[in-house]
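Only one structure is covered here, and it is reproduced in the block below.
Missing here is one protein chain; the remaining ones are kept as they sit in the complex.
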Amino acid sequence: MIRLENVYKSYAPGQFALKGVSLEVERGEFVFLIGPSGSGKSTMLRLLLREDIADQGSVWVAGKDLSKIPSWKVPYFRRNIGSIFQDFRLLPNKSAYENVAFALEVIGKSRKAAEKQVPQILELVGLADKMHRLPNELSGGEQQRVAIARAFVNRPLILLADEPTGNLDPETAWGVMRLLERINRTGTAVVMATHDVGIVDQMRRRVVEIDSGAIARDQIRGVYGLGVHQ
Amino acid sequence: MIRLENVYKSYAPGQFALKGVSLEVERGEFVFLIGPSGSGKSTMLRLLLREDIADQGSVWVAGKDLSKIPSWKVPYFRRNIGSIFQDFRLLPNKSAYENVAFALEVIGKSRKAAEKQVPQILELVGLADKMHRLPNELSGGEQQRVAIARAFVNRPLILLADEPTGNLDPETAWGVMRLLERINRTGTAVVMATHDVGIVDQMRRRVVEIDSGAIARDQIRGVYGLGVHQ
Amino acid sequence: MGLSVEYVVRETAGNLWRNRLMSLAAMLTIAVSLALVGSALLLKQGVATSTQAWKGGVQLLIFMQPNATNAQSKAIVTQLGTLPSVQRYSYVNKAVSYQEFRRLFANQPDLLNSVSEAQIPPSYRVVLKNPSEAPSIGQIFNGQPGVKAVDYNFAAIQTLEKVSSIAQGVIIGLAVILLLSATVLILNVIRVAIFSRRREVTVMKLVGATNWFIRIPFMLEGFTQGLVGALIAGAAVLGIRALFNYLIQRFQVHLLSGFVLTSHDVLMTELVVFAIGVVVGTTGSALAVRRYLDV
Partner (left out) sequence: MGLSVEYVVRETAGNLWRNRLMSLAAMLTIAVSLALVGSALLLKQGVATSTQAWKGGVQLLIFMQPNATNAQSKAIVTQLGTLPSVQRYSYVNKAVSYQEFRRLFANQPDLLNSVSEAQIPPSYRVVLKNPSEAPSIGQIFNGQPGVKAVDYNFAAIQTLEKVSSIAQGVIIGLAVILLLSATVLILNVIRVAIFSRRREVTVMKLVGATNWFIRIPFMLEGFTQGLVGALIAGAAVLGIRALFNYLIQRFQVHLLSGFVLTSHDVLMTELVVFAIGVVVGTTGSALAVRRYLDV
C-alpha cells in the first residue's frame, strides 16, 4: 500500500528533514508516527500525499511511484487518499452536509450521488442529526468527524492524519480515535502522526518513531516511549 | 490580579460561551484552565486580554475594570499582560532576536533599550546561542520559547497561555512548562488553558475546570480528572 | 474533469459579487481605456478621410465648371505652366473627382444623391513653391472663365491634421497606461479572490480537484471583467460616433465637412476594442492564477 525506500528530503541545502527513511505499510494497517517536534512527521505525510517530491529514494503509494506521476494526474491520485489535519480545514460558511458534498462536487460527482452518499457517511461518523449545522455550531470533536467524513466519503484505500487530536480535549480525542479505528477495520490503512502519549499507549498499534528525519524505532503494538514524563 | 464576577458571554443569541463565571486569581498564582473542546477556555482568555468584552458581569485585570477602559487605552493595558498561543505567532521573516525586538519597537522603546533587554531575555529562555536564527530554523519548542521571551520581555504581571504545548511533543512541552514555572516563580501570575493530561497531573497546581461555559471545579493542587482514559 | 457549467457560472458570479467594488473599478478602468482607444481610432480614420485630398503638399485647388470648355481648361493649364510660383500641378478628371466626392461626403447622403457624376467639376491640384503665396495665386484664378471656385484655405486643414495626430498620440499614450493599470487591477482583483478563497482552494486540492477545475472560475472572472469593460467601451464608441456626426451636422464647419466615419471604420474599431478587452482580462487573471494560486 505504502512503500518508502531510502527517502531523503530537505527544505534548505544541507538540512535534511528526512534522511534515509525506509518504511512499508500494508493494506489495512494502523500506524502511529511519533517523534519530537521537527523530526519530519509532517514532511513524510506531505510526501505520501504528493504535496512534495522526495529529493532521493522512491515513494510508492497505492501502487504508484509518486516521482513518476505527472503533475496533472496528481489530483486523480489524491482521490485514493483521505487526509485529516489538526485544524480540521472545514469551510466555515458551509454546513456539515455541504462540506462533505463539496468534496464530491469538486471531483465531478453529480448532485444526486452526493444526496445519496453524504447522509450515509455522516450517519457513519455519528452526525446524522447535526447535518445542517455550520462548523462553529459544532464542537471540536464534531468538526473533526465532519473532516473524517469528508476524507472517507470516497472510501479511500489510505487515510493520512496529521495530529488529528491535537486540538481536542482527551475525551473528545478518544471519540475521534474510536472512529478512526472503525474506519481502519473496514480495510483502510491509517497513518497518524501524533504527540498524544495516552492515545498511543492505550491503542497499542504499530508505532514508528522518527528522530531527526530517520526512523528510530518500528514496533508492532508499541507504546509512546519511556522517560517522557519529566 | 484577576477577578471575574458572574461573567456571561455569547457569540450567537441564546448560545452562551460563558455563563456566570466567577473566578479570582492572585498575584503570582499558577492556574490551569481545563475543560472539553468548546467549553469556553479561549473565550475566557480573550476576555482577560480585552479582545472581547463580557456581555454581563465584570472583569478586573491588573486593577482595571475592562468594561470601563476606553478602546484607545486598550493597547496600554495590554502591555501589562503577556500572551502565548499554540501556534507561536512569530513573524517568519524575522530572527528570534528581531521577533522579540519588534515587540519592544512597536510600543515605542528605543533601539538601544532593545539591544540591552533582548539578549537578556533570550538568555533567560535559553536561546542566547540561537538568537539570529529564523523561526523555521528552530524547533517547535524553541519557537515557543521565543514567543515566551516576547511575551515576557516587558515583565508583565500576568501571562496568559492558550494551549502553549498543543503543537509540541511531550519532551519539548516539558521544556516549555519548566520555563513557565520559572517565570511564575518571579511573581508573574500564569493562566494556562490546556488539554494535556500528563502536564496537569504532574504539575499539581491549581486547576479550574470549565464545562459548557461554567466553572465545574476549582481545586488547589488538582489533577486533570478521572475516567478520561477510555 | 467534471467541470459543470452550473458550477463554473455559480463560482464566477460568486467571486464577482464578493469583490463587486473592485470588479466594478476594473471594468470601468478597462471601459475608459478602451473608449480612449476607440476615440483615437475613430479620430484617426475620420481625419484621414477628411484630409486625403490635401495630401502631398497641395496648397491650392482650382475647381472648373462641370461644363467648362476645352479652351477654358487650356487657358488655365497654360497659366499654371508659366507662373513661376507653381512647383507642380495635376489634373483630376470628373470620374476621380466624383469618387472623391462620394467619400468626402459619405455622411451627407442627401447631398450625395442629389449630385450626379456629370455635375461634378474636374479640378486642378496645385503645389506651390511657397505656401504663403496661396492667397495671391488663388486671386489670379478666381473668376476666370470656366473656373467655378478656388480653395486655398489649407493652413487650417494642416493644423487640424497636426492637432489630430498629436491628439491621437496623447490619447493612445493615456490608453496604454490605463490598459496596463487595468491589467494590474484585474490581476489584483483575481489575487484578492484567490486570497479570500484560499481555504476552499486548500480543501479542493486535498480532496483531489483537478488544477483546471480550481483555476477556471478565477480565469473566467478576469475574462468577464475584460468583456464587460469592452461592452461598455463598445457602447461608448457608438456614442462618440453619434457625437461626431452631431457636431458635423450642427455646425457644418468647413474643416470637419470631410470628416466621415463609415460603418466599416466603426466595426473595425469595435472589434479592436473587444479584442483588447478580452486580452487584458484574460492576461490579468492568468498572471494572478500563475503567481498566486498554488496549484
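Order of writing sets the labels: A, B and C. Residues in every chain begin at 1.
In this text, a contact is a pair of C-beta atoms (placed from the backbone, for glycine too) under 8 Å apart; a residue touches a chain by one contact, two chains touch by 3 or more.
As the structure is a computational prediction, the values presented were derived from the model and not from experiment.
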item	value
Contacts of the hidden chain among displayed chains	B, C
Full-complex contact with the absent chain, from B:107, B:128 or B:220	B:107
Which residue of B:19, B:41 or B:150 touches the chain not shown here	B:150
Residue among C:9, C:163, C:235 or C:271 touching the omitted chain	C:163
Chain not shown, touching residues in chain C	21-22, 24-26, 28-29, 31-32, 35-36, 155-156, 158-159, 162-163, 166, 174, 177-178, 180-181, 184-185, 187-189, 191-192, 195, 243, 247, 250-251, 253
Contact set of chain B toward the excluded chain (per top definition)	71-72, 75-79, 83, 89-92, 102-103, 105-109, 150-151, 154
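Here is the rule we use: only the chains that are shown with their structure count from here on.
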item	value
Overall pattern in which the protein chains touch one another (line/ring/star/complete/other)	line
Centroid-based (C-alpha) most distant chain relative to chain B	C
Chain occupying the middle, per Cα centroid	A
For chain A paired with chain C, centre-to-centre distance based on mean C-alpha positions, whole Å	61
Mean-CA-position distance for chain B and chain A (Å)	30
